[in-house]
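All protein chains but one are shown at their positions in the complex.
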Amino acid sequence: MNHATGAMTAGGTERTQDAWRHVRYLFLAFLGLWIVFTVFPLYFMTITAFKSAAEANLTVPTFWPQEWQPRNFIGVFDERTNFNALVDSFVIASANTALSLFLGSLAGYAFARFPRQAGGENLAFWILSNRMFPPVAILVPMFFLFDNTPWGTDSHLSLIILYLVFNLPLATWLMMVFFRDAPVEIEEAAYLDGWTPLRAFFKVTLPLVIPGMISVAMLCWIFAWNEYLFANLFVGTAVRTYTIVIPTFTHGSQTLWNFQMAFSLLALIPPVTLFILLRRYMVRGLSLGVVKG
Amino acid sequence: MAHLEVEGICKGWEFPVIDELSFAVEEGEFFVVLGPSGIGKTTTLRLISGLETPDAGRILIGGTDQTRLPPYRRRIAMTFESYALYPHLSVYENIASPLRARRLPANERDKRVKDVAELLRIAHLLDRRPGEVSGGQKQRTALGRTLVADPEVFLLDEPISHLDAKIRHELRTQFHTLEDLRKVATVYVTHDYAEALSLGDRIGVMGTRGRLEQVGNPRDLFERPANLKVAEHLGQPTINVIPSRIRRDNNGLFLDSETGDLRLKLSGESEAALAGYSKDHVIAGLRPQYIRPIDEAADGMELLSAEVDVYEPLGTNGIMMANLGSMSLTALTDPEKHYETGQKVQIAVDVSGLHLFDADSQVRLTGIT
Amino acid sequence: MAPMRRESDTDHPEWFQKKRKSRPLIVARWVPIALVGLPVATLLAIVIYPTVWMFYHSLRDTNIQGLFMGTHSHIGFSNYADVLGSERFQDSLLHLAQYLTFGACLQVIIGTVLALTLYEFVKSNAIRTVVLIMLVIPMMLPPSIVGVLWRFLLTPSNGAVNQALLNLGLIEQHIEWFNAGISLWSIIIADSWNWVALPLLIVYSGRVSLPPAVYEAARVDGASQWKVMRRITLPMLKEVIAIAFILRFTDAFKFVDLVYIMTSGGPAQSSELPTYIAFQRGIREFAVGEAAAYAIIIFIISAVIITLFLKYMKGVMRARGFA
Partner (left out) sequence: MSGVSLQKVNKIYGSGADSVHAVQDLDLEVSDGEFVALLGPSGCGKTSTLRMIVGLESITSGQILFGDRDISHLDPQDRNVAMAFETYALYPNFTVADNLSFPLEVLGLPAELQRKKTDEIAELLRITDILQAYPPELSGGQQQRVSLGRALIREPSVFILDEVMSHLDAHLKFSMLFDLKRLHRELRRTMIYVTHDQVEALALADRVAVMSNARMQQVGDRNTLYNRPANVFVADFIGEPPTNFFRAEVAYHDHDTIISVMDSDLTLQPGTAAATSLRESQRKEVIAGIRPQNLGFAETAHFLTADVEISEYLGERSMLTVVNGTTRFQAIAPPDLRVNPGTSVRLYYEPLNVMLFDPETETLIA
């Protein structure tokens, strides 16, 4: 028996290993192709950002700039409103993030610590479901609703509030996940040390969830920073986010691709940096807490 | 009046966990609650500390009813089984936490933290985070945090059971020397009978639904277990349980095991225990140290032939499982001797160590009834 | 031996009332309600109110004028009948099916394949990290950049993609990326470029967190890599992959922006999705009643999917000790 077993093992694995080697190259090739597919647009975006307007519009596109024109990155800001758009985006994203995080932490803590008294699992899941809610179903009424307020639709505030539609559910859910990760016993130990619940929260619980909180903040911020649909409809004159500015780089009938791409590259820096720094936590957030980062 | 009084507390969720548990702990007394895991020991401590509210019953500390008081208004210090140290704070800050909560002046706080750290031999670790110290040191830190609090009641939840044998041994010895623990009422929860016997002024053995099977001092518990459950819980290896039939003839009183493989002649205390007992059946309990393999018989000693089933040499003694006909007995041996499976041995049984329990209620027979 | 005590209902002591195990409330009773109340109220205002509004108008003949003058009247379900009966809607459903299959589903499959390839066959940690970051960058881009970029790349006359394919000799003449029949494919390509990273990241992290000891056990047992993949890795990643699927599916019902930027649903409505029509009719053409009917239909479909998702998610979360 033992002899037979040994032989069988060796023979079997040799064959499969051989077959496996070919499969492996196939998969690696596919990975390589996908990397090319992913990187090519980014590459083309980058080189276009350095081209002159004329070169970017050539009939036969070039894959290496004939002439480098880094001035594009400054040129995009010749029109002050372009810079203002980045500022507006920043203000809206940051304010919305702060609001989402604050409200989300309240509810997240309640769901984590007093699940039953706070409305239970179903309420928590209902809050999460708003994250997947189709925005078209609320665009029109919200437009008219904001139109009737003193500040109107074309304001920071309208977007700051609207973005809560997707960021508040996310923040609530993720903060719940992070608060649950902070062991209850530590809070209980604090009660026994004589800390009242409020003091215990700030002394013990909050410091423990701060890393999670930062990652939730970053995620919310990126979503708000990148939002397009609401911004496109609600703002455009007094307030303009960078996402709606990008398609508007034209000169007469000609699209200024080089400016568009240069501006896009600049706008890309914050979210990509945040991702690189916090990618481990981000995965947790992107998968709604199901996957550990 | 006792300092801590637990009066008929009840608690349950899906099923009753604690049903009318009552006990009292005097000032300066070290009370150990002993029981298997999952029996409700931790729930008891959580009820006393205020982390849970009892469904019924009262908890009095220092004579005042504190049943409904939130934990941070009670002067109770408790260690958690999982230590529950604050991972983001240094050892120093962990220990200082109760003092900070009470807003003690900085210099006094500093002094008390350092004193406690000195006492527990963790003074050199004060700047470290809990993640950077060993299990034993974590436990010392948790202990420090409770000791420094100067509470009215100490609650210790399995403080050393998750540590390695050597550190457990060391910390157990140290519990004897911690004066603070001996000044106030302490409730100590463990599943390890040796810890309980070593530390407890009194021990309560907890059975299902938080019922105290027996409360008494260590020797009472071990030498006169009130029922079979207590006898089985105390002692390693576990006591041999031998369901037996009582037989009287001209030569005296005998116990025959139900399997018929073991006959014991009773005398002295065990004979007296059966006085006035009218049933035919009885459960005999015999600790392994009263059963020994023996080379030469001494006077009046009855020897039995048995066959070794498994033998394990341990440190202080060896443990032998021996088959006596169809019955299996655990015996304690000299570890220096080696026994092979299947080996025939002579076994001596010392009946003076016999405990007798009622066949139905499993309650100890004292002979008074 | 005495009979074991049985836990029967009649055996329970008088004081006992069965309740779910929960942690005691150390704080006052109103605290959790207050904590949850504020966010819930916010969501009621910004989600539930508009939905009710939409439902109300889906039953009325509201247009922009009517909305402002308050002159719109109840017309029952005729908006729904119009929408469901229209060829435009039915076409858009076909488009949606195409998008779900070749967009959402395929993205998850590709993402899973890429993630596992990266984990199993690329041994250097540094290379893995670099590749991962590279592959994830498109996900960090806003839809307007993605749309503009791909419109630029796919421009038929002088787009980079056509030129690159020509240079490589893969095609002989320019592909008309924005012609009817192809334009939806172009959107799907751009969307996949944008979002494959999500399933990729989720599956990759899922794989990283699988217990290594299980793999060692399989190695000692002598299982081939393929067997381990088929019998152990994929089954263990089942829930994680399901989550990725669900996330991409629910996103499909929110998907408007790329369509809007890249093709505006064209040419001749050949790349319209239901959401896009709702958007177009409601926002661009202010046929509020009809748009509302679209929106409510989408809402119902996605509510079904979300409910299914939540049910699954509850199971997963429970299995992991949540809730």
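For reference, chains read A, B and C in written order, and residue numbers begin at 1 within each chain.
Here, a contact is a pair of C-beta atoms (placed from the backbone, for glycine too) under 8 Å apart; a residue touches a chain by one contact, two chains touch by 3 or more.
Since the structure is predicted, the reported quantities are computational estimates derived from the model, not experimental observations.
Check B:Phe30, B:Tyr92 or B:Tyr193 against the missing chain and you find that the one touching it is B:Tyr193.
Of the options B:Thr208, B:Thr259 or B:Gln289, the residue whose C-beta touches the omitted chain is B:Gln289.
Residue B:Gln236 is the one among B:Ser22, B:Gln236 or B:Ser267 that touches the chain missing from this view.
In the complete complex, the residue from C:Ala97, C:Ile171, C:Val214 or C:Ile300 that touches the missing chain is C:Val214.
Where subunit B meets the missing chain, the touching residues are 36-37, 164-166, 169, 172-173, 176-177, 191-194, 197-198, 218-219, 222, 234-238, 287, 289, 309-310, 312-316, 319, 321, 335-336, 338, 341. For subunit C, the residues in touch with the chain missing from this view are 211, 213-214, 216-224, 227, 231-232, 235-236, 238, 319.
What we mean here is this: only the chains that are shown with their structure count from here on.
Taken chain by chain, the contacts link every pair, so each chain touches all the others. Set side by side, the interfaces A-C and B-C show unequal numbers of C-beta pairs in contact, with more at A-C. We define each chain's centre as the mean of its Cα atoms; on that basis subunit B and subunit C are separated by 56 Å.
Among the residues of subunit C, those in touch with two or more other chains are 20, 22, 26. Those residues of subunit A in touch with two or more other chains are numbered 191, 197. Of all residues in subunit A, only 9, 12-13, 16-17, 19-20, 23-24, 27-28, 30-31, 34-35, 37-42, 44-45, 48, 57-61, 63, 103-104, 106-107, 109-111, 113-119, 121, 123-125, 127-130, 132-145, 161-162, 164-165, 168-169, 172, 177, 180, 184, 191, 197, 222, 225-229, 232-233, 243-244, 246-247, 255, 257, 260-261, 264, 267-268, 271-272, 275-276, 279, 282-284, 286-288, 290-293 touch subunit C in the complex they form. For subunit B in complex with subunit A, the touching residues are 49-51, 70-72, 76-78, 80, 82, 84-88, 97-98, 101-102, 145, 149. Of all residues in subunit B, only 10, 12-16, 19-20, 51-53, 55-56, 70-71, 208, 243, 360-362 touch subunit C in the complex they form.
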